[in-house]
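Removed from the display is one protein chain of the complex; every other protein chain stays in position.
We call the chains A, B and C, going by the order they appear; numbering starts again at 1 in every chain.
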Amino acid sequence: MNELLTLMKSELVLTGIIFLLLFIKIGKGMKNETLLPLVQVLLLVNFIFGFVLNKEGRLFGDMFYTTSLIAFQKNILNLGVYLISLLCTDWLKKTPHLPEFFLLLLSALLGMFFMISSANLLIFYLSLELASIPVAAMANFDLDKKRSAEGAMKMILSSAFSSGILLFGISLVYGSTGTISLPEIAGRLDGSTLQVLAFIFFFAAFAFKLSIVPFHLWTADVYEGSPIATTAFLSVISKGSVAFIFMTMLYRVFQPLLDTWYPMLVILSIATMVIGNLFALRQQNIKRFLAFSSIAQVGFILVAVSSNDHMGSTAVIYFVLVYIFSNLAAFGVASVIAEQTGKERIDDFKGFYKTNPFLSWILALALFSLAGVPPTAGFFGKLFLLTAGGARAAYWFITVAALNMIISLYYYLRVVRAMFMDKNDTPIEPLKISAPVRLGMIICGAGIILTGLLSWIYDYIHSL
Amino acid sequence: MPNATNIALIPLLPLAGFILLGLFGRKYIKNGAGLIGTALLLGSALLALYTAYDYFFVYGKVDGVYQQFVPLKITWLAFSKELSIDMGLVIDPISVMMLLVVTFVSLMVHIYSLGYMKGEERFPTYYAFLGLFTFSMLGLVLASNIFQMYIFWELVGVSSFLLIGFYYDKPSAVAASKKAFIVTRFADLGFLVGILILSYFSGSFDFQTLIARLTSPESNEVKNAVASTFLGASALTWGAALIFIGGAGKSAMFPLHIWLPDAMEGPTPVSALIHAATMVVAGVYLVARLFPVFSVTTPAVLEIIGWVGAVSAIIAAVIACTQTDIKRVLAYSTMSQIGYMMFALGVSSYGGEAGLGYTASMFHLFTHAMFKALLFLGAGAVIHYVHSNEMKDMGGLRKKLPITHFTFLVACLAIAGVPPFAGFFSKEEILLAAYNSNTAIYWIALITSGLTAFYMFRLYFTIFWNKAQGEHSAAANKHGEGGLVMMLPLVLLAVGAAGAGFIPFGEFVSTDGKALESHFHLSFSLAPVALGLAGILAALWMYAKANDKPARLAASLGGLYKAAYHKFYIDELYLFITKKVLFNLVGRPAAWFDRNIVDGLMNLTGNSTVLVSEGIKKFQSGKVQQYAIFFLGAVVLLAVLFIYVWR
Amino acid sequence: MMEPGLYHILFISTALFFTGVLGFLTRRNLITMLMSIELILNSVNLNFIAFNKYIWPGRMDGLFFTLFIIAIAAAEAAVAIAIIINLYRSSQSIDVNNAEDLKY
Partner (left out) sequence: MNLLVLIGAPLLTALAVLVARNKQQVKWISLAGSFLQLGLAIALLLAFRQERAANNTAQMLFEQQYKLFQSLHISFHFGVDGISVAMILLTSFVVVAGVLVSWNVEKMTKEFYFLLLLLGLGAYGFFISLDLFILFFFLEISVIPKYLLIGIWGSGKKEYSANKLALMLMGGSALILVGMLGLYFTAGNSFDIMTLSKATITPETQHILFPLLFVGFGVFTALFPLHTWVPDGHSSAPTAGSMFLAGISMKLGGYGCLRVATYLLPEGAKEYATIIIVLSAIAILYGAFATMMQKDLKYINAYSSVSHVGFSLLGIGMLTQTAITGALMQMVSHGVMTALFFAVIGMIYDRTHTRMVADMGGLMKQMPFISTVFFIVGLCSLGLPGLSGFVAEMTVFVGSWQNADAFHRVATLAAAMSIVVTAVYILRAIGRTVMGPNTNEAHLVLKDANWNEKLAAILLVAGILAIGIAPGWLNDLLRPAAEVIMNRITGQ
């Protein structure tokens, strides 16, 4: 019993918060102005609590397991959620159904936690659905906007489709190995045609969630349609969580099929980087722009994943951490602008620096970090990803990746140029930045600068 | 023994003048500038005199042979243990002789300029530049290391550039200064490569070592050098030839002479100093400095030198007969006289009697410095008076400018080789040397000397006689002949021009340092003197009174006259090569290529990327079912790839 | 009356799967598309049952999995329908072609 409490600590805390919100909802309710700070505090507590009493162990007949690394991954996600709750304050304040939003968001997060900890295909499938269905609902949270509904529809349908494929794959795995417990599967894989086929189905589902080209097509539409908080959640939290479990699956379970999935990863990651960059090049809508840029980033993540060793997983986790800071900072600025002026086009950012230096610097910092330019942490993140990828000495592969950094730099600089250089007669008027948003941005900014320079962070992750 | 500090001070004093006036002249010592400069130069002139005396009469001669001393040598830039650029002082007959010439003429010019340049806005700058030039020239003369010589070689080039362009707001002056610098620069390229070649084989930049190693035919250095050939000639020959190109450029030898006439845009005293007496003979000095190498190891190059000198001498003389700008006439005569020195070296060979040409060349250099400087300064006085360079604005000035007239006459006689003036003796020796070794060159030289007499006296008569008195008084201003400061140098130089010939030059300067008594045959000198007198008489007949004889003669000569008047169209040729060929056929294409091809490719990559991204946007069609098709298609593709293709 | 073998069932399930896929790709009506997804899920269910019964009769993994899939499918359908209704509110249509504003 006691073991249950400690091992499932993060899940339990989260569940507690969810129930609290439920009671508030079914109770006489609470005004957003009071509820939001409360939630933010709770999430902060949750995040801090994530650092203490982490134990390693297994539960439910090896269906659920946790390690200090997994705990850390979960806590990265906690941090992300907390930052979202800060940065999207403007939007959250206005939304009529605040409690529901957080209910959905947190249950999705809960799903991700279980997914990361799952040691059994059943748990994995359940948690995967738990992590994706609520997000679809969140995508539709701008109830009166058609685009929002359309995005949500695309998401739910295609994710249902992909989970259909996934299930088919799982069923084949089950058929060929006779078990749904991951460790046992690892033992029983022999690389037969059927298993490879099953793995490809399986892989496709992951590719869909990670929006790897060509499984990415839903991403941009959903990002653009959904409210910005949801977009942020999708692009950072769910991507991160899936990346974590994806690595675990490949390294722990499908290790016997390495010869199959290594070339697969190489091909797809190149495709992802190139296509993502090429699409990002043209985008005008900042959300869509960030969507494609995040696709390209996934391509880089795959470079490290392909390394198939500890260095790779460390690099990916580190990068996700950095990515959370950078991307959320960008989304934060975007949301402030969108909420107060309704402008989402990059051209509207012209002359932004004149009126809003603080926001401009934060956004610029975020973009530089995404582009991987020092001294931001993004530089280290990217570099370690490529380093990990280089471990298998596929120089041409790294070269392609490195060259892609040029294209990405180009379009990130487009935004910077709009803000700092282009003239504009009617720039966005000075915006008011509420305290939580400012706090969130400062955290992000600090994170962007320090995560890289404080090298022990990387070493700590590596040590886990 | 030579005293290093004294000798070092000779160039350093003018340098001090340059720094002082260059930094503070403009603001603080505007009026005193001239005096400061002159005083400093007087100092170094005296030191030079002392050094010369010391060397020639006290310690220089060891058992009948003048030795070479290197009292000072500082490593300036070490390329390796062996190969290094040193800053040194070399003391031997020619360097000491040059010390005298440079400091003396420079002093004269300094004094003269006190009057000539009075009231100039950039008076201090002018003296600063003079100081810079004198310093560089002395450094060049004293160089003990071929690279050191190259360094000062460049420095005299730039100071001549600065002084020619002294009137920087006159476009012609700017153009002339540019031309002078670039042409000489081009020649210096040859010098540089020559240095690289010689030093590569001799493994040293130091004159003594270099000469020692390259003049002993059995030494490995020479063996290697001779072994490696290029286009049939040995590497050493190429090196020597290239070095001579450098010298030819500085000394305005044909065909690199085009810059010299234009250089007359500079203030006249400058022309006297740089473009008559000192810098232009640097080439001669260079050849003399490396004479052992030329004569012992690469006689072929020495042959070339002889011919280049002869050709330059006669061409310049012919052109000089037709020019109407007095300074240009003098410029061409300078070129012609330097031609003399060059071929004198060319016909000479190393050691003993055969080395007569060498001595003669140095002797002529010495005397020429005197009378040519005098001529320029005199011309300066005339120009100062009539405010024009054109002969037609002059005439009948002999009463107006008595001293100038007299000194000018002396100079003319000297250059025309009329005994007992200086020019006579030096020219005699040159002709003798030529006669002994190369008759063709001898004849050329003989004709040239006739022409020289003719054009010099053409000049003399048109300036001082020709028209009746006072026709030009309108043009002339009232300040007369210019004060003492301008006349004193004229007189002093006139004394030199008159008496320098009696110096027993062979005693002091010869190829091997042994004394070489100049024997003097009356019979031999009949021909040149006669020719000279003939030239003078012709000039008298044509130009003593204003008449139309010259015009008719010119008409009768027709094409030849025209060609000579247009300096044989050599300038035009160069202009064609630079403007048309270099700029239009090389520069413009290069610039275009860079903008359009190289840069174009860079832009192309960028633009094509954008195009591609525009092209593939259709895939993001917004149709959820199409997305599913892609999804499925990808699954199938992967399945095919990894199940059928790669297994 | 012979007992149907594994391959019969697999054949049926596969057929079902592709029917579902086909329906999902071709039908324009969102509800129908949702139903085709149900088909896909059901084919998977068949697979699980069959594998469990014929190959791995030892443990009941497949069976349980099936139950969970059914449950999840219900949840998914619920949310999907909600969203579709919402879409209908804003665009007065549940034709998939009317929801193509977001593209490029």
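Assume a contact is a pair of C-beta atoms (placed from the backbone, for glycine too) under 8 Å apart; a residue touches a chain by one contact, two chains touch by 3 or more.
This is a predicted model, so every value here is computed, not measured.
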Partner chains on view for the chain not depicted: A, B
Residue, one of A:Leu4, A:Leu403, A:Ala435 or A:Leu450, that touches the chain absent here: A:Leu403
Contact with the hidden chain (one of B:Leu189, B:Ala527 or B:Ile629): B:Leu189
Hidden-chain contact residue, picked from the options A:Met30, A:Ala271 or A:Ala391: A:Ala391
Hidden partner interface residues of chain A, rising order: 311, 314, 368, 373-375, 379, 383-384, 386-387, 390-391, 393, 395, 398-399, 402-403, 405-406, 409-410, 413, 416-417, 420-422, 455, 458-459, 462-463
Positions on chain B contacted by the hidden chain, ascending: 26, 75-80, 83, 85, 147, 150-152, 154-155, 158, 165, 168-171, 174-175, 177-178, 181-182, 185-186, 189, 192-193, 196, 199-200, 228, 578, 582-583, 586-588, 590-591, 593-594, 598-599, 602, 606
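Definition applied: only the chains that are shown with their structure count from here on.
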Touch-based graph of the chains, sorted into line, ring, star, complete or other: complete
Longest centre-to-centre distance from chain C, chain (CA-based): B
Distance between the centres, which are taken as Cα means, of chain C and chain A, whole angstrom: 27
For chain A paired with chain B, centre-to-centre distance based on mean C-alpha positions, whole Å: 78
Separation of mean Cα positions, chain C and chain B [Å, integer]: 98
Multi-chain contact residues (two or more partners), chain B: 617, 620, 622, 624, 628
Shared interface positions of chain C, touching two or more other chains: 24, 33, 99-104
Of chain A, residues touching chain C in the complex: 121-122, 125-126, 129, 133, 136-137, 140, 143-147, 149-154, 156-157, 160-161, 163-165, 167-168, 170-172, 174-175, 178-180, 220-221, 224-225, 282
Residue numbers on chain B that touch chain A, as the complex places them: 606, 609-610, 612-614, 616-617, 619-620, 622, 624, 626-628, 630-631, 633-635, 638-639, 642-643, 646-647
Complex interface listing, chain C residues touching chain B: 21, 24-26, 33, 96-97, 99-104
